[in-house]
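What follows is a single structure, written as structure tokens, with notes after it.
The other protein chains are all here in position, but one chain of the complex has been omitted.
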Amino acid sequence: MARRQRPNVPVVIDGHEVMAYPDESVLSAADREGIRIPRLCALEGTSVHGGCRLCVVEVAERHKLMPACGTTVVEDMEVRTRSRSLDEHRKLICELLLAEGNHVCAVCVSNGACELQDLAEELGVDHVRPDYQFPRRSVDASHPKYTFDPNRCVLCTRCVRTCAEVEGAHVWDLAGRASGSHLIADLGQEWGEAPSCTWCGKCVAVCPTGALAWKGKAVGEMRHDPSLVAFLSSAREQGEWVDREALR
Amino acid sequence: MTSPKHAAPPLPRLATIWLGGCSGCHMSFVDLDEWLIELRRHAQIVYGPLVDRKEFPEDVDAVLVEGAVTNTDNLELAHQLRARSKVVISFGDCAVTGNVTALRNLVGEPGEMVYRVYAEHPDRDGQMPSEVIPDLLPQALPLHHVVPVDLFLPGCPPPAARIREALESLLGIDDSPHGIRFG
Amino acid sequence: MAAPATDRRAQQDAHPSGDERFALLDKALKRARFEQDQLVELLHTAQEVFGHLSDDVLIYLARQLRLPPSRVLGVASFYHLFTFEPPGDHICTVCMGTACYVKGAEDVVRETSEAFDVPAGETTDDGRLTLWTARCVGSCGLAPVVVFDGTVLAKQTPQDLIAHVRELLAAEDAAAEEEAG
Partner (left out) sequence: MAKVIDLDDVAVNEAEARSRYRWRIKVCSSTACDASGAGPAYRAVEQRVEEQGLEHDVQVVPTGCMGLCSAGPLVRTEPRGGQPTLFQEVNERVGADIVERHVKGREDLAEHQLDEGLPFFTRQERVVLSNAGRIDPERLEDYVAEGGYRALVSALRMRPRGLIETIEASGLRGRGGAGYPTAKKWGMLHDAVADEKYVVANGDEGDPGAFMDRAVMEDDPHRVLEGVTLAAYATGASKAFLYVRAEYPRAIKRLEQAIRTAKRQRLLGRNILGSDFSLDVEIRTGAGAFVCGEETALLASIEGQRGQPRMRPPYPTERGLYGRPTMINNVETLANLPDIVRRGPEWFRRMGTEVSPGTKVFALAGSLRHTGLIEVPMGLTLGEIIEEIGGGCPDGRAFKAAQTGGPSGGCVPASFRDLPVDFESLRQAGSIMGSGGLIAMDEGVSMPEVARFYMDFSQDESCGKCTPCRVGTLEMHRLLERICAGEGSHRDLELLEQLSRTVRETSLCGLGQSAPNPVASTLEHFRDEYLALLRDEPVGVAHG
């Protein structure tokens, strides 16, 4: 995001001295420094959700792990993004996400370009220890332009936040709770029947998996573009229209 | 080739086996092409769809298991191969995750699923099979949810290069780490 | 001089069905000054008035509070006490709090469920009995506890409860027969 101020808050991330902006998150500061922290629900340009818990880090003098996405830098804060136990936690969380839905990469539109698949690889998940839940969920292909496959949904709420905060339509929301949590469009009708949808496709652009996709894409053909939202909100909030290519 | 005159240590005994899968992983194995000949110098293949042998042998050093555990035959074989092998390798996404084979779990009970496939959406005459299908387990499961597994080789199918890396590392030919990825 | 915004809104959007129950909901909406943060309270009112939360009622609340429908359903479906299907004539709620659990509440649920052929959380096919479970009704000294149509029944065995329900239904049948005959 374009900022007028200079970064002036010194923090230490994995032993590197990093200058962060005031009010910046640990995740964002680490990103600028090129320190990779795994994440799934975080989406630049929308509010912080803090639900996936993949980006938890150790912060000195805090007795609890903190999500890097929702932790604001404090002067001289010391952060560790990697440790044996953090690696173990992240790996198991990734396994839990894989066990919860029906993630069959081989027949997925996002095979090869999926953030969950990438995470599994990054975190060394070569198999899933917990039981697969095999939930029974039906695909919603009622929308003329897009499909929603809840089997692949990881409940990151990127689409919910994007639709409500960037597009302003608030078509999507979560319903139910616990393991019954699921995504709904308007009053739970089929997406194609949801009157508030503007067909803008931003939700599809930001989906980390193949849950939201363009119609007509075959296995492995879907490409998402979450940076779209960062661009839009930066443009709107800062009045700056940057070259999107430069953002990549 | 080792000379028959010297009493060389016996080659490691390698098996492959095909449970509930499409045989794609074995196709990928065959894609190892000429390296299969190289492999023959480091291991003897004692069992598999490519070997004419009825029963899974004793004293297997490593076995590549393709496919999910989906029926009683698979289950029995899984226990047998576990008991008779030192190293069990889940070979491909069906064995590792259940993959496409486990999609049947989303349809419901086996009976419901068989009805749906054979009677509700029939290819031909819509008859329920009576004898051909072995008893299905309530769910198709990844191999490691049935027996302990030592190594995992995901992929649908795992590319030949990755199979080679895994085998090279296992047989002590080349220890460089191999990548993993579902799908 | 224009009427206050809230009043104008209510008049404009009054429910077209003319169903009088909506008037009760309107009253509650006015009392809540159409404030969006009163959603949970208003869902309680709506459920009291209508017995359950139908799509029609949810949409109505969404319109009146100017909330996205997905938000209204999202909130309503989050809380256990809201129900989207009309319940049966009688509601039998078995407490599953720890004290009740330790004293055999699981058996009460299972056997009642079997006796009346209704899974916990659902209503019998004839619509006469709804079997629910509750987290804790706070009468732990009387475990296991059942709340039947709003009355707390103490120290229930499966046999007690089943007999109680059977008796009640039989009495209703007899009364209905008498009326018919």
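Points to keep in mind about this one:
Think of it as A, B and C in the order they're written, each chain with its own count starting at 1.
Everything that follows uses one rule, which is that a residue touches a chain if its C-beta (ideal position, glycine included) is under 8 Å from a C-beta of that chain, and two chains touch if they have at least 3 such contacts.
On a predicted model such as this, the values are computed, not experimentally measured, just so you know.
Although one chain is not drawn, the whole complex shows that of C:38, C:124 or C:157 it is C:38 that touches it.
Among C:24, C:59 or C:99, only C:99 touches the chain that is left out of the view. Among the residues A:92, A:107, A:141 or A:200, only A:92 touches the chain that is left out of the figure.
Seen from subunit C, the chain kept out of the figure touches residues 36-41, 43-44, 74-75, 78-82, 96-103, 134-143, 145, 151-154.
Across the interface with the omitted chain, subunit A contributes residues 48-54, 56, 64-65, 67, 70, 72, 85, 88-89, 92-93, 96-97, 99-100, 129-131, 133, 155, 174, 176-181.
The criterion applied here is as follows: only the chains that are shown with their structure count from here on.
A linear topology is adopted by the chain contact network, the touching chains following one after another without closure. The geometric centre of subunit A is 37 Å away from that of subunit C, both derived from CA atoms. Against subunit A, in their complex, subunit C makes its touches with residues 55, 58-59, 62, 68-74, 77-78.
Partner subunit B is touched in their complex by these residues of subunit A: 98, 102-108, 111-112, 114, 117, 120-121, 124-129, 131-132, 134-137, 151. By the touch criterion given at the top, residues 164, 169-177, 184-188, 196 of subunit A touch subunit C in their complex.
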